Each structure stands twice: as C-alpha cells, then as structure tokens.
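Presented below is the structure to which this report refers.
The complex appears here minus one protein chain, its other protein chains still in place.
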Amino acid sequence: MRIETTLIGVLGLSLVGCGSETLNSIDPGGGASTATVVSLRKESSTTGNDTNAEKTGAEVAIQGGGDPASVLGRIVLDGTAPQLPALFSKGGAKADPTVCAKDAAIPDESLVLGGGGEIANVFIYLDKAPAGAPTVEPKDNSLLDQVACVFKPHALFVQTGKPFVLKNSDPVPHNVQTTPQKNAAENNNMNPGSTMELKFKKPEKQPFESKCAIHAWMKFYTLVLDHPYAAVTDTTGKFEIPNLPAGEHQLRIWHERAGMISQKVKIAGGKPTDLGDIKIPVAKMGFK
Amino acid sequence: MSNSHAVAVQEHQDHHAGHHEPGFIGKYVFSKDHKIIGIQFLMTTLLMLLVGGALALGVRFQLAWPWRAMPLIHTLTGGLFGSEGGQISPEFYTMLFTMHASVMIFLVIIPILAGAFGNFLIPLMIGADDMAFPTLNMLSYWFMWPAIFCFGLSFTIGGLNAAPANGWTSYPVLSAVVDASPSAGAPQTWWLIGLTFVGVSSMMGSVNYMTTIINMRAPGMTLFRMPLTIWSMFITAILQAFALPVLTAAGFMLVAERTLGFKFFVPGNLVINDGAPTIGGGQPLLWQHLFWFYSHPAVYIMLLPAMGMVSDMLACKVRKPIFGYKPMVYSMAAIAGLGFIVWGHHMFTSGMNPALGMTFMISTMMIALPSAVKVFNWIGTIWGGKISFDTVTLNCVAFISMFIVGGLSGIWMASVPTDIYFHDTYYIVAHFHYVLFGATLFGCFGAIPFWYPKMFGRKMNDTLGKLHFLLTFIGFNGTFFPMHMLGIAGFPRRYADPYIHPYMEHLLPMNRFMTLCAILMGLAQLILIYNFVSSWFIGERASRNPWNANGLEWTAPSPPGHGNFDIAPICYRGPYEYSSPLNPSDDFLMQTDQIVAR
Amino acid sequence: MFWPIVAIVVLAISPAMGWWFPTEAFSPLGKQIDNLFYMILIIVGITFIGTHIGLGYVLWKGVDNKAPKAWFSHGSHNLEMLWSIAPAGILMFISLYQLDVWTKYRVQSKFPKDMITVAEVTARQFEWRIRYPAPGKKLQPTPQPDDLYTVNDLHVPVNQRILIRLRSGDVQHSFFVPGLRIKQDAVPGTIIPVWFETLAEGDYDLTCAELCGWGHYKMRGRVLAQRESEYHAYLKQLAADQAYDGHGDARTGGADVVKVEKATDKK
Partner (left out) sequence: MRSYSHALLVVAVLMAGGCQSQRAPEFVLNSQTKALVPAAQDAVRNELQSAFGTPTKLTVWESLPVDFGKFEGKVTSVSDGRAFVKLAVASPNAAARRLPEMKGAAVKIKGADSGLVVASYNAETGALGTTGSDAAVLTADADVSVIGDGLQFGRDLYLRHCMHCHGVSGDGDGPTAKYFAVRPRDYRKGTFKFTSTKPTIRPSRDDIKRIIKLGVPGTYMPSFMLLPDDEVIAIGEYVRWLAMRGELENKLDVELGNDYSPDAAKDRQLKEVKQEIESKLSGKVTEFGTELTEDWNNAEDEGNVVTPVTARVPSDADSIERGRKLFISDKVKCFSCHGETGRGNGVSTEDFNDIPGGKPGEKSKVAGLFDIWGNVVKPRDLTTGIYRGGRRPVDIYRRIAAGIKGTPMQAFGGSLKDEEIWDITNYVFSLPYQNKPAAKHH
C-alpha cells in the first residue's frame, strides 16, 4: 500500500511538474511553460540629439582657445613587409582577359608602400565634426573610375549629401557591391562606359569595402563622413587635416589590413601640429 | 580422517563434474557455464529494458506536452541533443523513437528470450550438463557488447547530438543518402554495424541451441517428451539460422551504399538537401523486401519462446497436462514455416505488385490459425485445473489475454483494404506493442520468478511480484489500448507534433492520459529490479523443486553446480504429467520418476 | 478479468468521444473499407468476448476447484479439429470477401476507364509540390512550360473519378488522406497512379504516413473537393496568378499575397 501511495504521489508530482496550466491548449516551447508577460517600453524623453554625447568622452574639451590649426603627419610601416605578388600577371586574368590585365599586371593593393615604407591608402579622420569648428561647404566628391578591371582610386573619402559618381571606363560590365554599416547596401550592375551616382545619407564609423561580383578581385574602400576632417594617404604616406579647432581630438587611423588605430592629438592654438611618423607595426598587417 | 574423507568426496565431485574450479574471471565474467551466461544475458537485457523504457518515456512526453522542455533531458545530457530554449528539436524526437525500437527489439526482447532463458533452460530441461559449444556460447554473449557499444556510439558520434533518426526499419532512401536525415554519416552506419553484431551473436546462439537440442538430450528424452519451451527454442533457433543471413546481407549492402558509394537502393535524379542529383538505378523496395524477410520471422523469434515458457509455467500452475501437446508443437512449427512467406504484409501500401498483395494477405490470414489453436489450447489447459494464483500465474494469464488482443487486432492488418488505412498509424503501434510487450514481456515477467529459484536458489517476493504485475498491467493497457483509438482516428506514427494537423488536435488529452500511464508503467519496473536484486540476498531459500514441477531442471540442485546434475537424469515420460492417477500420493510426476509398482 | 469489460466499454464510447474515424469515408472505396472494418470488428469482437469469457470462466472454476486433483486430460482431438477448422473458415471468408476492394483499389487493369488525370503530386521534404496542366489541357508526363504549380493544396472536382500521378522528389513519403481512406507510398524512382473519388465538397486533410525525416510531421496538406465550375475557376485563378507580370489586375496575385480560399464544407 505504502508503495502504491508513493507511486500516486510520483504521478501527481510529475503531473504538477510538467502538466501545469497546460491541459487546455497546446503550448509551444519553454515560452509557455513559464507565465509570459508583455511590458511596454518606457520611451526616454531625450530625443536623438546627442549633445551630451559630444560633451563627454574624448571628442572635444576646449582648453585655452586659439585659432584652428591643421594636424599633419606621415604613416610608415614599422618593419618590412613581404613583397605582395600581383593578383594577375599581364594577360593572365581569369575573367575577361581581353580587358582585364591586358596591358599591365593587376597589383594586390591591400598594402601599397612608398620607397621608405610609407603606407598609402590609410584613412585619417575624426568621428564627428568638432564643436565650434567652422562649417565649411563640402567640396565635390572625387570620382571613382574602373579601368582595366581596377577601381581607381583604391581608397577614397566621400562626404554625405554630395553625389558620389562612379564611372566604368571598361568595355565590360562591372558592378559595385557596397557593404556599409550605416547606409543601405547597394549592388548595381554598370554597363560599359556608363556612370552611376550614389548618395550616402548617414556618416559611417569606419571605411567600408566595395567590390565587383563579376571580377571578384576588384575592391575599393570608401569612408563616408558628414564633415571634411579626413585625409587619405598616398605613397608618400603624408596626410594633413586643416583648420582643426584648438583642443584635444580623437584621431582615427584606419587601414584595410591594419584595421583601426585611435590616437589622441592636442591642437595648441595657431601653429600646425606635426605628429611626425606614425608607425604601424608590420605584425598588424596580418601576414602569415 | 573425516576431513580427508570430505576432501576425497570433494575431489570426486569435481572429477564427476569433469572440471576443476576456474578463477573468478573464468567463473563469472568470461564464464563458459551456460547458467552464468544465461544470467549475464538476463542482467544485460534488464538493464537495456530500463534504457529503452527511458527513451520511450521521452517519446511519450513529447506527444503529451509537445515542445515543452523535457524533464531531465538537460540535467542528464547537459543541453545536448539539439535542444534550444529547453524545447527538444524534431530530429531528436526521431532519434528517440528510433533508438527506443532498436534497443527494445535487438537488445532486450531477442536476447532475453533466446539468450537468457534459452541459455539457462535448454541444458537443464533436456538433462545435459552444458551447451554443445560452451566457448561459442560465451562468445554469443560477449558479442552483445560490441552491439551495445555501437548503438551507444551511434548516439554520441557526429557532434554528440546525432543518433540514427530513420526509424528502426531505416528505409532507404532516407537511410541510404547521408544528407537526407540528421543522422548524417556515422551514426546510421554504426547502428548498422551494431545490428550485424547482434546478428552474429544470435547466430552463434541458434547454432548452439540446435546442436544441443538434437545431440545432448538425456536418455529417454525423445523429441515428443521435450517441454514446449525446448520446442519453441528449437524452432526459434531454426528461424534465426535461416532469416538472419538476409538481414546481415542487407545491412552490409546499406553500409556499402552509405560508405563506398554502391547503388543498391537509391534511384537516380533525387535532389536531397540541395545536393547534386543522385546517380544510379537502385530500388528502395529491395531493402524493404530484404528487411522484412528477416524482420517478420523475427517477430516470431520474439514470441515463440515466450509461448513455450508460458505453456510450461501454466501447466505447472494449474497442475494439469498441456491440452493438446502435439497440436501445440505443430502450431509452433506452422507459425515458423508460414512466418517466412508473410513478410509482404508490411508493404501493402508500398506500391508493390497487387497480386503479391493478395497472396501475402492469404498467407497472413493463415498464420493467424496456429496462433488461434494455441490460445484455445491454453484455455483448455486451464480448464478444470487447480490454480494457485501467484505472480507467475497472473503473468501467464495476462500473456494469453494480451496475446488474444494483439492477435485479433492483427486481422485488420492482414486484410489489405483495411491495412491501407491502418498502415503506419498508431493502430500498428498498438498491435505490435500488444504482441511484443503485452505477450512476450509478460511471459518473461512470469518466467523470471518461476525459474529464479533455479538461478539463485532463492524465491522472489510474491507480494512485490503481484504489485509489479498489477501496476504494469494497468499502465500497459492504459498506455497501449487507447492507441487503437488513435489509429482509427488516423493518427500517424512518428509525428513529433501531430497537433498541427487540425483533425488530430482533439486527441491531445488522450495522449496525456497515455503518457501518465506510461510513466506509471515505467516506475513499476523499478519494483521488478528491486525485487530481483533484493531477493538475491534476502529471498526465501528454495528447495530443488519449489513448484512441484515435472521438468528435469527441477531434479538438479538450485542453483545447480557446475555440470548441472549431481545425479545424471533419465527421462521416463513427457513433462506434463500433473495430477496423474499413476501417482496417487502427489499431484505431479517428474520426468525422472520411475513408477513404483504396487 | 475486469479489463476486457473496460476495453469493450472504451470501444463502445469512443465514437462519441471522437476517438473514431476522423470523418465517415467520403469515397466509394472508403465506404467499402469501412464496411469491411466493421465486419471484421464484429467477428473480432465476438471472438474477443468469447475467448475472454471462456478464459475468465475456466480461471474462476480453477481457483475454487474443490476436487483433490485437477482434471487429468491430454486434450481432445475433436475439439482440436473444431477450433482449427472454424477459424480457418472464417479467416478464409474474410480474405476472399475483400479481394475485390483490393483489386479495384490497386490493380491498374481494373481501374475505372473514365478517369481524368488531375495533377502530378511530388512529395519532397517536407511538402507536397503539385503540378496541374494548363486549363483545358491534359497532364503531360514531363513538365510543360504552361503547367501550373502550387504546394500543399490539391484541388479536385467532386463526384468524379480522378487520377493523380504520385512521385517523390527525394525520400520515401506516403500520400495519406484519412477522410478518403487513401494511402499510397511515394516511392523514389517510380511514378505511382492513385485514383479516388470524392463524394462531398470540402477539404480533406492530407498527411505523410511514411517516415521522411525530421520534418515528417510538417507535411500538412489538403485535398479540396470543389464543384467542377469552382475547380476550373481555381485553375484559371492559378493561371492568372502564375502569369502575373506586375501589370495584371491586382487581385490575381498583384497584391503579392497567396490566397488560400476557405473550404466550402458541405460534409
């Protein structure tokens, strides 16, 4: 008898434990095994303007005013990088050999160096226009061309609002598949000789990659900002960002292999600040 | 003086046994003694019974509380088996029922009958001192373990959360194309290898049984003086010997198809899991034919020994000779014979030649006949007996009753048009659970306490036995009888969530009830285990012949020593001479008793 | 032996409890199958009750058997003959009685002649892909450019003998319509003709009855029996939707949503 009662107990327990409040409806998943509740989100009164965000953080803390001045420097590689082989030797392209790499080899542009190890295609920029900076009318964006299945330039800086014109000078179609973080991604086919115009709405946090799906090796990098405080290095590795207000700024330095490097810079009123050589260790370049 | 004499006697007995004591390992682990082997089989199968039962409870739980976090699954598997947010995934459900069937059929029912009781009883009942091939016998047990290992491995290989998920029938193409089912790659293959090991094991057993029964019978033990248990074991052995090779071959073919790229079963131009179209001209039905050519006789392999044992126990319990001994033997033989020509009734809806359908229907109908004869004979045996109601009797009667239900529900399966509707619904599930669980396992639950004294020299606790029987019986019918209703309502097998189909929604409460009954039944087995183990130590000591039975095994000491019989038995008559007028003093007359002339 | 009583009681009440056929059979063959089922049920029921009464009786007698010894008998030859031959007769009767249903159902030479091939149903993991011929055309064995495709929703004209060609795209499935008592496996590599006739308008659940993978239970479809006019209207609608090029009238697919019309259930 004891045992029987125990067994009934067991059954009861299992019934209560597993079958509670579920005998009327099939309840899917653990969701229904616990009482589920809906709550309403408390909309915070602060709207989208991030004034407080600007005040705090590393953005700007105006100290001892002064005229805006430019910051300049040079990006160099610390160490020696291996010689990158060309993607395709002359006439050796996988697709469209009649056009791509017809006259010259297609180089691997993921790391382009000057004679003294100066790094090209490095982006130097600020996240936001510093407070108190003079509003300058954004100048027109430079044009992106596609020649012999290479994007020219490989890295460029684009301002929001202004049209960004892409051109296909090749006798073959290309397409531009963008992968931005904040703007909408595009992937449009471009006829031979055609041009296309993109407009970016929002500033990006980082440069983003764009590529051609037809010629998978074609890539370029775009930095989209809503202010002019940015520069892209060439093979001299030199950069200059003009008329920054005096104070402390957070410089972003970005390269497609090295990734993001952040550096604080102090602008004393008046004279330009030279950061000298900014060394990027070769280890960051992700060679095997 | 006396000491030395005792020693002398000891030595003499050893010599008589024809052996000298082996060490512990030799005696209890790699023993060649058929009794030890039988007990090893029994232990293993009871363990596996618990495993299979647990898997079944998993299935039942999902059907009763679909997509509810399964109890213990996380505690036991640490959130393995592809469950997210506590809810199991459908492929895990398929693994559950696949492994439930595999374990129950290949690791419980077949070995517990042929392996455990076959091994233990055959030499004792025919008065032999051991099996014909003791080493082969030992191997047949130890080949179980690779099988268990492979099944277990199939559960854990492949990212720890894939098991065979193609049903125990593992029909190709699903089981033949690696990408077709979650058991991608290894598990299904390991499962097939495990199957082969089971086959090898039972093959060794069957060869051994046949030889032993034919050659090693005690003097005077003619074929028609053999207990029905022996007859059933004999017939089973023959069945296995003839059916198993086919399954083994089919298994190898499937393994070859999965691993070596043979094309036996997979036709061309099937696109599976976005793969390339299959090439080759296989025929899926080939597997079904091969598989069922084994697996239908296997159903009788899983049943006949229970029939035999129940006959023996019943005769002893009602103190009456078996009603129609020879018809019983003939019907068993008939079942075995017909068993080979009815496999097609598993394939009525598979689109095979309808003419075949008719022939298979008729042969299937005919196989119901010997079963009917046996039932009537059992009832006739009870008729006019003096019944002592204990665990054994209860289980035997349950066996008969359940077998009637299972057999009768089979008639719908046999008749093709109704089978068209019932095929692969829960009606089938009800049917074969009534036969395999209802009949066979109740038979075993009777046989365990009946021969327990002979195994361990002690009796099992009868009260606990009755309690275990009661709960099991209630739980069993509560679980499986409603399945007939489900089947009639068109409730298909192997559905993880049938209730997304509107016409089955209303069946949920019934499934909850069945699951509760299943839990009850599962817990009841703990009583059996407890009773089994505890009686070993605290059970009441048993004499040589505690049930006043007639068989030769009861002339041996309990438990019998090495070599079984201290007095070599001579058989004078059939095993069922209960209440014979020839013995006025008592209501039984053992096969070894010479009639005292007076 | 209380439990057979329970069993019988359950059997008796289950139709009322909805534990019975989902619906009555709505196809001629289905009706025959049901009759067969009930016939067997009666035979089996009698046997079941009879044997259990017998069993219960002998047990009861056996328990309070006052005689000093049990009845010593090795059986009776006549009885053996009796209860071997009687069941044999019954079983033989059952099996012969039903042959014609089976032949009508499966033997192609016995198929009705006046059948229209409505569609090709391809079972795949885990749905029923259906191919109709274009309105007013015959179904071709191979796909045609103007074929109409849909999924899980098979429309057929009511009260007509119709034929579908059943295929499998990947593994073995089974075409199971409980309401019509149809079941036919879809065997990979073969095309199996299945014929049926619906006796009432309305939708009949279509499920898969052969384990086809983890999503076995997901294969929920329906056979919708419609009046001929509605059926043809549906095909036209389907054709219009399939031809939609962004310019047609918005109702036919222009709204970019799939319409599943509710079944007009005359059952």
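Letters A, B and C mark the chains in the order given here, with residues in each chain numbered from 1 onward.
The rule we apply is simple: a contact is a pair of C-beta atoms (placed from the backbone, for glycine too) under 8 Å apart; a residue touches a chain by one contact, two chains touch by 3 or more.
Every value quoted in this text rests on a predicted model; they were computed, and no experiment measured them.
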| item | value |
| --- | --- |
| Residue of B:Leu228, B:Ile527, B:Cys571 or B:Leu589 in touch with the missing chain, whole complex considered | B:Ile527 |
| Given A:Gly92, A:Gly132 or A:Pro192, the one touching the chain that is not displayed | A:Pro192 |
| Which of C:Tyr132, C:Phe196, C:Trp214 or C:Tyr234 contacts the chain that the document leaves out | C:Trp214 |
| Hidden partner chain, touching residue among B:Gly26, B:Pro245, B:Gly275 or B:Pro584 | B:Gly275 |
| Given A:Ala104, A:Val147 or A:Ala216, the one touching the chain that is not displayed | A:Ala216 |
| Chain C residues that touch the omitted chain in the full complex | 125-127, 129, 143-145, 149, 151-153, 214-215, 218-222, 241-247, 253, 255-258, 260 |
| Interface with the unshown chain - residue positions in chain A | 2-3, 6-7, 9-10, 13-14, 16-18, 24-44, 46-50, 52-53, 56-57, 94-96, 110, 127, 171-173, 175, 177, 179, 181-182, 184-192, 194, 196, 205-206, 213-214, 216, 252, 256-257, 260, 262, 285-287 |
| Touching residues (missing chain, whole complex) on chain B | 66-75, 79, 82-87, 89-92, 159, 161, 179, 181-182, 184, 271, 273-275, 497, 500, 519, 523, 526-527, 530, 534 |
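Note that in this section only the chains that are shown with their structure count from here on.
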| item | value |
| --- | --- |
| Cα-centroid distance, chain A relative to chain B, in whole angstrom | 67 |
| Inter-centroid spacing, chain C versus chain A (mean Cα positions, whole Å) | 61 |
| Rounded Å distance, chain B centre to chain C centre (Cα mean) | 32 |
| Residue list for chain B, restricted to those that touch at least two other chains | none |
| Contacts with 2+ other chains: residues of chain C | none |
| Partner chain C, residues of chain B touching it in the complex | 89-91, 93-94, 165-167, 169, 171-174, 177, 180-182, 266-268, 270-273, 281-285, 318-325, 327, 349-351, 354-355, 357-358, 361-362, 365-366, 368-369, 372-373, 375-377, 379-380, 382-387, 389, 397, 400-401, 404-405, 408-409, 411-412, 414-418, 420-421, 423-425, 473, 477, 481-482, 485-486, 488-490, 492-498, 500-503, 506-507, 510, 576, 578-581, 587 |
| Chain B-facing residues of chain C, complex | 1, 3-4, 6-7, 10, 14, 18-23, 29, 32-33, 36-37, 40, 43-44, 47-48, 51-52, 54-55, 58-59, 61-63, 65, 67, 69-76, 79-80, 83-84, 87-88, 91-92, 94-95, 98-99, 101-103, 105-107, 125, 168-172, 174, 176, 178-179, 181-185, 187-190, 192, 205, 207-218, 220 |
